[in-house]
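The complex appears here minus one protein chain, its other protein chains still in place.
In this document, chain identifiers A and B correspond to the written order of the chains, with residue numbering beginning at 1 in each.
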Amino acid sequence: MSLFEAQDLSVSLGSQEFVRRVSFSIGAGKVFGLVGESGSGKSLTALSVMGLLPSGMQRAGSITLERRRIDTLDERGMCALRGREIGMIFQEPMTALNPLKTIGDQVAETLVIHGAAGGRQARDLARAALARVGLPDDKFPLTRFPHELSGGQRQRVAIAMAIVLEPQLLIADEPTTALDVTTQAQILDLIRGLVRERGMSCMLITHDLAVVAGLADHVAVMQNGQIVEAGPTEPVFRRRHHPYTDQLIRASAFVPPRLLAEPGAPILAAEGVRRSYRLPREGLRRPLFRAVDGVDLTIGKGESVGLVGESGCGKSTLTRALLGLEHLQGGRVVLDGQEVPKPANVGPAMRRKMQVVFQDPFGSFNPRHKVLRLVAEPLYLFRGAMGDHRKLVGDVLRAVGLTADDMEKYIHEFSGGQRQRIAIARALITRPDLILLDEAVSALDVQVRAQILDLLTRLRSDYGLSYLFVSHDLSVVRAITDRVYVMKAGRIVEEGPTWRVFSVPREAYTKELIAATPKIPDDWLREDTA
Amino acid sequence: MKGRAAIWIGGALSLIFVAAAGVSFFWTPFDVTQLAVTERMRPPDAANLLGTDHLGRDILSMLMVGARTSIAVALVAVGVGMAIGIPLGLWASAQNGGLLDDIIMRGNDLIFAFPSLVIAILITAIFGPSALNAIIAIGIFNIPVFARVTRGGALPIWTLDYVLAARVAGKSNRRIAAEHVLPNVANLLIVQGTIQFSLGILAEAALSYVGLGAQPPVPSWGRMLADSQTMVALAPHMAIVPGLAIVAMVLGLNLLGDGLRDALDPRLRRAR
Partner (left out) sequence: MLGYLFGRLVSLGLSLIAASLVIFFVIEIIPGDPAAFMLGLNAAPDTVAALRRELGLDGSVIERYYAWVTGMLRGDFGTSYTYRVPVSELVAARLWVSLPLAIYALVLSTALAVPLGLIAAARRGRPADLGIMGVTQLGIAMPNFWFAMLLVLIFSVQLRWFSAGGFPGWDAGVGPAMKALTLPAIALALPQASILARVMRSALLETLGQDYIRTARAKGLSWPRAITRHALRNALIPVMTILGLQFSFLLAGAVIIENVFFLPGLGRLIFQGITQRDLVVVESVVMLLVFSVITVTFLVDVAYAAIDPRLRRRG
């Protein structure tokens, strides 16, 4: 008997339907994974279950929890249900907690609001719940405020708030998407443990197939507001009846063809690079933060090199230092045999050899300029010596799979993947030797990501490019690089050929990273099982 | 939709006053320098549409000429505030967290401690009252407003990737400020400009009401109100009419500002 059932659930705004007649059920003590790309309607499905849809949106269909219809409940009834029988956690832990209230008060509030406990008893129960999610009272007293905690710790607080009343169902909407991979592994472990020990059911919403593969008993694949395939997890992954499921799984395991090129002499070498910052004032002191702490790194001509590390490890600062945008406190960067000087003194001849692609397809472009001007911006380095910009821009746009007509459009007319192509075109236009790719595919859906990785591989062989591929995503780095550096707390902890580092990691931190990365089991992907 | 209506109504209201001020250079129903004691304090009628004041001058004509003073003072004051405040704010934002940023922003806080009335009092105490005083007093107070808005809007833009991309393209800070930062805070500045314009009208009226602004015989809305004060019981229209003019002008500018804010807000535009 299933604990939860949704029948023909639809969500619409006016005449527009975002979720179309979706049906699914969740068994007691089971994890149900709902996967899909952004915009597929998976989050709206979850919010509609909670009755928390954005104002104006309409819900239709029936929802049953323990054989009781809950879609017919009024707002009062839903308030009594939320938090007590269905708990929910969200994607962004940094903003999910009220910054002005202590974590103890916020966890205890769930109890107080439902009249389950008050005062001292509520605090005791909150303390126990926080301890259960890995925030014991001796290190994390109830009087802590959210800003004193890391992202992972805040997500634990959010979980404690959701489970303190022991609901039968926990809805987790992309609970680990904003977290680092090692933190993600811990949070997923925590959810798994809670489900097992309390017999709680869980509805896990994610874009990450590997996360679902490791956690969910049942899975449903959503596309354009509809569930296209559903069933027990392993058979769905193995059989892939629906072509969309197949595309999705192939894309997330995509590896572009490997280029067999001997790397040439170093195009870029960093020697003992150091960069530290003054942090914001704390009292009267301004503490020093060593973002990059003595890094050596080389990239050969034609080589694709990876730089992996979790957020805050200093990889972005290092990227900017390599680009000659940071004042170094020590060490030096040598580009093609020449030392990169202070930021103000880096000449155009040097800048031409090295370009960059950033993560955010939205923030990478000035929204007020047309694509022509955006892509042509680096031509400033030639001070008018390049003649007709239109022709050059047209050429690079075609090279990245767009058309020359696109140069007359504004950036908001393009999708995320197209924008990333435009960003690559902008980097390509100076005919650089080296392109730094800073999380260049991290914000993209799996299918688009696969296409961009494919494009990058092709461009590398066509133009003889070298890449430094900076990312927190191990699977992407594994797919596209020849050699990899692992960075932690401003230092390089391991370096070596990509295959070696991933199959026989030597350092404890590398092992930890690899173990924490969710993976679809290899034999689920084998073609012959289909 | 709501933004559009506000822009039209607000724009029309403001335009009426600007037009009236413009027309007054060539024509007014009556000569405002001509006194007619026999016609004093007449309520509105067919000859004097808005009545006459205690010296028999036509109030409509006075309002038209007074609009000139109000608009000129407020406009120049906004110009002063923008001309100094925007570069300061941009400069501070480029130095985010640096010593210069600190100094500029502290200086701004200091000016905030001198409301324009206090500045006007200080200037008047030494140089005597004049319209120029009002301009300086309101203008100085506008500087920190524009500096703050510019800095606040520019700070997040400096951290965006397109600024970094421009750096990689070898562009200097000044060039980036002109090409990428300023155009993207222009919306904010236009909206703030409208608001400061309307506040300037109010401030000018207040200053000339207490005698710190434009001096006789130059007509101004604030002084028309001051003149009417002792006669409010005898000739209420002398107090009501100029006040309504101020309210209408300020209301128009505020509506225009609100409408522009909605229309220019990129967050709202993207959602459309």
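Definition applied: contacts are C-beta pairs under 8 Å (C-beta built on N, C-alpha and C of every residue); 3 or more make two chains touch, one makes a residue touch a chain.
These numbers come from a predicted model, not from an experiment.
Asker: With the missing chain put back, one of A:E17, A:E66 or A:E92 would touch it. Which one?
Answerer: The one listed residue touching the chain not shown is A:E92.
Asker: Which is it among A:L100, A:L260 or A:A344 that touches the chain not included here?
Answerer: With A:L100, A:L260 or A:A344 as choices, the missing chain is touched by A:L100.
Asker: For review purposes, identify every residue of chain A that touches the missing chain, sorted by number.
Answerer: 50, 52, 75-76, 79-84, 87-90, 92, 95-101, 109-110, 113-114, 145, 147, 158, 161-162, 281-285
Asker: Just checking the interface: what residues of chain B touch the absent partner chain?
Answerer: Residues 106, 109-110, 112-118, 121-126, 198, 202, 205-206, 209-211, 222, 225, 228-229, 232-233, 236, 239-240, 242-243, 246-248, 250-251, 254-255 of chain B touch the chain that is not shown.
The criterion applied here is as follows: only the chains that are shown with their structure count from here on.
Asker: Whole-Å distance, chain A centre to chain B centre, using C-alpha means?
Answerer: 47
Asker: Quick one: in the complex, what on chain B touches chain A?
Answerer: 97, 160-162, 164-171, 179-180, 183-184, 266, 270
Asker: Over in the complex, which chain A residues touch chain B? Could you list them?
Answerer: Touch residues, chain A against chain B: 280, 320, 323, 325, 343, 346, 348, 351, 354-356, 358-360, 363-368, 377-381, 412, 426.
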